[in-house]
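All protein chains but one are shown at their positions in the complex.
As written, the chains take the letters A, B, C, D and E, and residue 1 is the first residue of each chain.
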Amino acid sequence: MYELGVVYRTITRADRAATDQLARFGASTVHEAQGRVGLLKPYMRPIYAGARVSGTAVTVLMHPGDNWMLHVVAEQIKPGDIVVAALTSENTDGFFGDLLATSFRARGALGLVIDGGCRDVRDLTEMQFPVWSRAVSSKGTIKATLGSVNIPVVCAGALVTPGDAIVADDDGIVVVPAANARKVADAAAAREANEGEKRAKLAAGVLGLDMYKMREPLEKAGLRYVD
Amino acid sequence: MYELGVVYRTITRADRAATDQLARFGASTVHEAQGRVGLLKPYMRPIYAGARVSGTAVTVLMHPGDNWMLHVVAEQIKPGDIVVAALTSENTDGFFGDLLATSFRARGALGLVIDGGCRDVRDLTEMQFPVWSRAVSSKGTIKATLGSVNIPVVCAGALVTPGDAIVADDDGIVVVPAANARKVADAAAAREANEGEKRAKLAAGVLGLDMYKMREPLEKAGLRYVD
Amino acid sequence: MYELGVVYRTITRADRAATDQLARFGASTVHEAQGRVGLLKPYMRPIYAGARVSGTAVTVLMHPGDNWMLHVVAEQIKPGDIVVAALTSENTDGFFGDLLATSFRARGALGLVIDGGCRDVRDLTEMQFPVWSRAVSSKGTIKATLGSVNIPVVCAGALVTPGDAIVADDDGIVVVPAANARKVADAAAAREANEGEKRAKLAAGVLGLDMYKMREPLEKAGLRYVD
Amino acid sequence: MYELGVVYRTITRADRAATDQLARFGASTVHEAQGRVGLLKPYMRPIYAGARVSGTAVTVLMHPGDNWMLHVVAEQIKPGDIVVAALTSENTDGFFGDLLATSFRARGALGLVIDGGCRDVRDLTEMQFPVWSRAVSSKGTIKATLGSVNIPVVCAGALVTPGDAIVADDDGIVVVPAANARKVADAAAAREANEGEKRAKLAAGVLGLDMYKMREPLEKAGLRYVD
Amino acid sequence: MYELGVVYRTITRADRAATDQLARFGASTVHEAQGRVGLLKPYMRPIYAGARVSGTAVTVLMHPGDNWMLHVVAEQIKPGDIVVAALTSENTDGFFGDLLATSFRARGALGLVIDGGCRDVRDLTEMQFPVWSRAVSSKGTIKATLGSVNIPVVCAGALVTPGDAIVADDDGIVVVPAANARKVADAAAAREANEGEKRAKLAAGVLGLDMYKMREPLEKAGLRYVD
Partner (left out) sequence: MYELGVVYRTITRADRAATDQLARFGASTVHEAQGRVGLLKPYMRPIYAGARVSGTAVTVLMHPGDNWMLHVVAEQIKPGDIVVAALTSENTDGFFGDLLATSFRARGALGLVIDGGCRDVRDLTEMQFPVWSRAVSSKGTIKATLGSVNIPVVCAGALVTPGDAIVADDDGIVVVPAANARKVADAAAAREANEGEKRAKLAAGVLGLDMYKMREPLEKAGLRYVD
C-alpha cells in the first residue's frame, strides 16, 4: 500500500560489487539465476538497443501526467543508482527528457526504468543515457501533486524495494532483492560458465535432446514419432 | 464530420519559413511551446530512428484496406508538404510502400504520417523517406472506395486541418495550426535558448529543486523527509 | 484441430530453388504475388532490423510457458528450414535464446518465427540469427508438457503446414503453400520486373493517377474537385 | 488545436426536435444515414446495456487524472444536453461518479460520453443515468489543472463541436453536426421505413442476393460456385 | 492458404445428433474433452450473456470493411448451421446486424461467430440471435470485394473447416473436427457424469488435494508448508 508525500532519505543499498557484476550476465541469465521471478512486464522497452546496466534502485511514485517527484528523487540519487519510477495509474505521458537525464547523470544515476512515457529520445540516445519505458511521448507533464520517494513500489508488475539491485538490457528488466544480490550474482556466474560449454556442444551439432537427456522423459510422457 | 468524395485543391499553408524552423526544435519542444496540445497518440512510431522533419499538411481520408486516395493526394502535394492520412476505422494494412514514396518525393513531399500500416520498410529506410505509422504490414490494399483529400481529419486522435504545420521525430508528431506557426516557432526558439543554460547548470550538479525553486511549494504541499 | 504428443518425421518440403528465390522479393511482393493472402499478423516483429530470409517450414506447437518441444523440433530441422512455433494460448515468455539458436543453426535452420517471446536479443543480433516474435522477454520456460512437431499450426493467425515456404523480413512474414512455391516465385519475379519501370516513371514525376489510368474510374465513382 | 482555460457559454445547439428523434433510430441507422462517418471508436462501451439517448453536445477537455472541469461544465448544461468529455492523453481514471451524475441530471443532462474512466457503476445503473466510457475504474481524480468547456474536441477519435447532436446506444456513439441534424433525422427515418419491408422479405426466406440484385455483380466480379 | 472468389456448395457436415448434444456440455467441457485444443481466442465475446448453442460450421472469408460475402454465405446455410466468419486482416467494423440475422435465421442458422464487429445489438438480443464477435460497432461496411465461402478459415486463431461442429457459450467458442464430433460428444458426456460426483464431494468439504490425490506429487515436487 502506498504512503504518499514522503521521501525516505536512508535506504539500504544492495552490495555494490555484486550489483555491478549483474550487468555482465544480463537480465535473462539473472532472471533464471534467481528462480525465474522478479521480471518487469515485457511491455517495458529500451529507448535504444544495446544498453546493459545494473545498479541499485531508488524508487519514486508519481501520478499520471505529473513528474514533480522526479525532481525530488534526483536529490536522493547516489552514484551507481538506477531510478525506478512507478505510477498510480496507467499513463504514457513523457515524464522524462534530456534535462532530467543531465541532472540524474550528474548525480551518478546509471539509467531510468519508468512505467510511463519518455521523450527527447534522440538526445538521450546521443548522451547514451539508457531508459526503459512503456512508451515514447512528447507530452510534457505538470508539477502539482505529491507522490513519494524510496517507498516500495510496483513497477510494470514487479515489486521494487529501495536499494534492490536492478539489471536491465535489451531482454528486459529484473529486480533482485538487496539481500540476495551476492547470491544471485554467484548463481548467474555459475550458470554462465556452464553455458559456454553447452554452446560449444550445440554448435558442434549435439542435440539438446541428448545433452539434457530428454529422450527418456519425453517417451515416458508419451511422445510418438511417425515416419 | 467527414465529407466524402471531394478533393480540395486550394489550401492555405502555414508560413514556410516558420514551418521549416520547427524541425530544428523537434516535436517535444514544439508541443511544449504551444501549450502541451496538438500531439498525435504515441502508438504512432517512425519506421526508422533518427528522422526529424517539419512541413505543411496535405490531408487524406481513406477507408480500411483501401489506398485509392493516396494516388489522388499525390497530385495535390507541393514541395515542403507532409501527407497526413486518416482512416474511417482502425486498420493496419500496408497502405504505403516504396512506389508511392517515389511518387510523393518526386512531388516534393517530406514524409508521411499515416494512422494505418506501411510496408517496404527496408526500401523506405534506404531512400530515407520518413514515415510515421501505427503498424508495419505487408498486406496490400484495394482501390475501390472514395475518401477525400484536404478536408480536416482526425489522425491518431488529433485534428489536422490542411495547411497546418507538422513536426515529427523520434518522440512523436505534433500539429501546429497554420495561423500559429510563426508564434509557436518563436516560442520554441525561446524555450530552446533557455534550455541550454538549464542543461549546463544541471550538468554541474545544481538540482532542479533549487533551479526551479520547488522546495517551498513542495513543503507547502506537505512533503515530509524521513531519515 | 491439433493432435498432441506426436512428431512427424517425414514432410514434403517446398521446392528448394523456388523457396530460396522468395527472399529476393521480400514478404510484401510475395504476399501480393499470391493474391494478398498468407500473411501473419503484424504484431510479429523482427528482433533486429534488416534481416530477410526464406526457407521451408518445420512447425512446432507448444503450451504457454513450456519450450520442451523446441528441443524436439531441433532434431527435425534440415538445412534451409525455418522453424515456425505456435502456442495453444497467448503467452509472451522467452521460449528461445542463444543456446537454442546455436543448436538450430548447427542443424541448418535459417531463422525462427514464434508466436511467443524471445530472449538473448543481443546475442542473437551478434550471431545474426533472425527471429520474428510477438514479444521480447527474459522469462524462461519449463519443460513439462508435450506439444507436437510438424503438424499444421495456426501461427499469428495464419495456417502453416509443414514444408510450406516462408519468407520474412522487416515488413512481416508470409507463408506460401509448398505446392505453390514455384508459381508464386515466378509471379513475384514478374511483379518486380514490372516495378522497376513503374518506379522510374514515378520518380520522373508521372502520377499514379495517369500511370494506372485512375482518373476515369475516380470520376465515375463520383470524385469531385473543388478549387 | 486546443485552447486551454476557457469556457464558452454561448453555443448553437442542433435543432431540438430533430435531435430528439435520433434516439428512435439508434446509432447504427444514424451512422448509415449520414454516410458512414462520425462514429466514436468502438472501445467506448455503455456501463449498462439497453440505454439509448440522443441530445446536444456540451464538450469538456480535461487532463489525465484531473476532473476539475466536470464541475465547470455542469453549469453550462441545458436540458437535453449530453456531456462529451475528452482528455489530452489516454487515461482510465474514474472521472465521474454518482454525485456528478446527480448534479448533471439536475441540470437536465441526458447522459455522458467520456474518453476516460467512470465509477459508481452500480449507483449510476440504479439511477439509469447512461454513461459511455473507455473504462470503469474506482480511481478518483484531482482538481488541479484547467482544461476548457465548449471548445471543439476529439473524443475517441471523432471531432465533436459544441451543439452537435449525439446519439448513443449499445452499438456505439455517433456525432451529427448541428447543421445536419434535421437532414440526417429525415434520412434515418427514410432508411428505417425501408428496413421494415426488407426485414419481412428476409424473414420469409428471400435472399439478400436476390433482394439486392447481387448475383450479377458477383458474377462479374468473378465469383465461382463449386459443387 | 486462402483461395479467393469461390463458393463451395457441398460440404460434409458433422453428425447432427452428436453436434446437437455438444451445447448441453458447453464450450469448456467440450474443449477439455477433446484434449484442450480447438478454442478460439478469448477476445471473442457474446453480444449478450446466457446463450449456448452448437451447430455445424459454414465458413466465410471477408476483407476488412466489406461484408458482401455474408449475403453469399446466407444461401449456403442449412438448418442447424452456425456461420463462422473470418477476415483477411484485423477489423472491427459492424459487418452484421438485424437484417442479416433475420435472413440467417430464416435459412436455419443458429448463430454467428465473427472475427470482426457486430451491430444492432439491441435487436439481436430481442431476437435472441446469438453472435460472438471481437467488437460491437455501428460502422457499416461496403460490398466491393470477393472473399470465399466454405473454405477452411482461421477465425480468432483457430482453424475451422466447413462442416466442423461448433459449440459456443459465455465461456467461449470451441471447434470440433467433423470426424470427431461423436467421439468428443461421448467424451464430454463421460466427463460431465464424472463432474456431478466430484461436485458433491467438494461441496461436502472434501479437498481437491485429497480427491485428486495430489498431496504426494506436491510433496515430491518439493512443496514446503510453514506454520
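One rule holds in what follows: contacts are C-beta pairs under 8 Å (C-beta built on N, C-alpha and C of every residue); 3 or more make two chains touch, one makes a residue touch a chain.
Note that the structure is predicted; figures quoted are calculated from it, not measured.
The hidden chain, counted over the whole complex, makes contact with A, C, D, E.
Touch with the chain omitted from the figure is made, among D:43, D:68 or D:225, by D:68. Remark: the residues of subunit A touching the chain excluded from display are 1-2, 4, 34-39, 41, 88-90, 152, 154, 157-159, 175-177, 180. Even with one chain removed from view, subunit D keeps its contact list with that chain: residues 5-10, 48, 68, 70-72, 74-75, 92, 94, 97-100, 102-103, 105-107, 117, 119-122, 125, 135-140, 143, 145-146. Not every partner is drawn; the one left out touches subunit C at residues 63-66, 88-93, 137, 139, 142, 144-145.
Rule of thumb we're sticking to: only the chains that are shown with their structure count from here on.
Taking D-E and B-D together, the chain pair joined by more C-beta contacts is D-E. Once the centre of each chain is set as its mean CA position, subunit C and subunit E turn out to be 28 Å apart. Averaged C-alpha coordinates put the centre of subunit C at 41 Å from the centre of subunit D.
Shared interface positions of subunit B, defined as residues touching 2 or more other chains, are 36, 39, 88-90, 92, 137, 139, 145.
An unclassified topology is adopted by the chain contact network, corresponding to no line, ring, star or complete arrangement.
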